[in-house]
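Take a look at this one; I'll ask things after.
And then chain A:
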Amino acid sequence: MIQIKNLHKRFGKNQVLEGLALDLKPGGIYAVLGPNGSGKTTLIKCILGMVLPDRGTISVGGADIRRNPGYREAISYLPQIASFPGNLRVGELIDMILDLRKQTADPAPLIGMFRLEPHLDKRLSALSGGTLQKVNLVLTFMFDTPLYILDEPTTGLDPASLIRLKERIHSMREQGKTLLVTTHIMQFVEEVADQVIYLLEGKIYFRGTLDALKNKTGQQDVEHAIAAIAMKDHV
Partner candidate 1 sequence: MFKILKYSFYDLMRSRWSYVYFIFYLALGFMLLFLNNDLSKAVITLMNVIIVLVPLIATIFGVMYFYNSREFTQLLLAQPLKRTQIFLGQYFGVAGSLCLSLVLGLGIPFVFYGLFKSSAIWDFGLLLVTGGFLTLIFTALSFNIALSNANKIKGFGYAVLLWLFLAVIYDGLFLLSLILFEAYPLDNFSLAGTLLNPIDLSRTLILLKLDISALLGYTGAVFKQFFGTEAGLLISLGVLLLWTGLPIWWLTRQARRKDF
Partner candidate 2 sequence: MAKRLTYLRPRVAPHGSTFPDAAGALSLILLLTLCLTWVPALAQPGTIRVCPDCGVSSLREAIALATAHDTLLIGAGTYRESEIAIDKPLTLIAEGRAVIDGEKKGEVITIEADSVTIDGLEVRNVGVSYTRDNAAIRVVNSRAFTIRNVVMEGLFFGIYLEKSREGLVEDNTIRGEAEEEFNSGNGIQLWYCKDVVVTGNIVKRVRDGIYLEFSDRILIENNTSADNIRYGLHFMFSNDDQYRNNRFENNGAGVAVMFSKHIEMHSNTFRKNWGTASFGLLLKEINDAEITGNTFEENTVGISIEGSNRIAYRGNVFANNGWAIKVRGACYANTFSGNDFLHNAFDVSYNSNVNDNVFRGNFWSDYAGYDLDRDGRGDVPYRPVKLFSYIVNRTPETIVLLRSLFMDLIDFSEKVSPVFTPDNLVDPYPKMKRNL
């Protein structure tokens, strides 16, 4: 699904990615983890073409993204911060995105799932953070694409919505979709992720299943395993 070779990116003096390489097979849920500033979001934005790498190649679906400008139609992206024009209504926003993307989409079940019907006529500026995140999720999941990239999908969600989100993610795995997820909630990782990709200092420090991670660190749960990696690094 995604092949990355020798990816470098520097912002000013800050070398964020340094020779990162990654090869993801289609199907499955990959959790991208790492301390703050380890380059998770930069990596995602590189894949999305929003950040231009200094060096290295990225292919999505087998083709180099620089030579295949339409590749993003195969990706649905959930941004970390839900930012919408405040003077639009929720319904208008959904219609607008549908109009702009022109891809097959099915927003109705998602709106039902996240209980957004009463909010459809409200302006986005009037919504709470959690509701905005639900709108964000609807906009992402309503399109049927092979690859989903979710940047902190759980932000601001109430427990009920979180459960529905997890259900949705599981059902997508069964449909054979590929999901790339970043999050700081380790419980969430434990519940959904097939594989963990741990970024440190611009490189992939660890990649494998959760069990492999636990074995490697000799810890009982993911949270401690991750923490152990970080501690080890400091020693």
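Heads up, the rule we're going with is that contacts are C-beta pairs under 8 Å (C-beta built on N, C-alpha and C of every residue); 3 or more make two chains touch, one makes a residue touch a chain; residues count from 1.
Per the selection procedure, all candidates are chains of the complex that A comes from, given by their letters.
On a predicted model such as this, the values are computed, not experimentally measured, just so you know.
The candidate from 1 or 2 that touches chain A somewhere in this complex is 1. Residue ranges of chain A in contact with candidate 1, taken from their complex: 11, 45, 48, 50-52, 69-70, 72-73, 75, 77-79, 81, 83-88, 96-97, 99-101.
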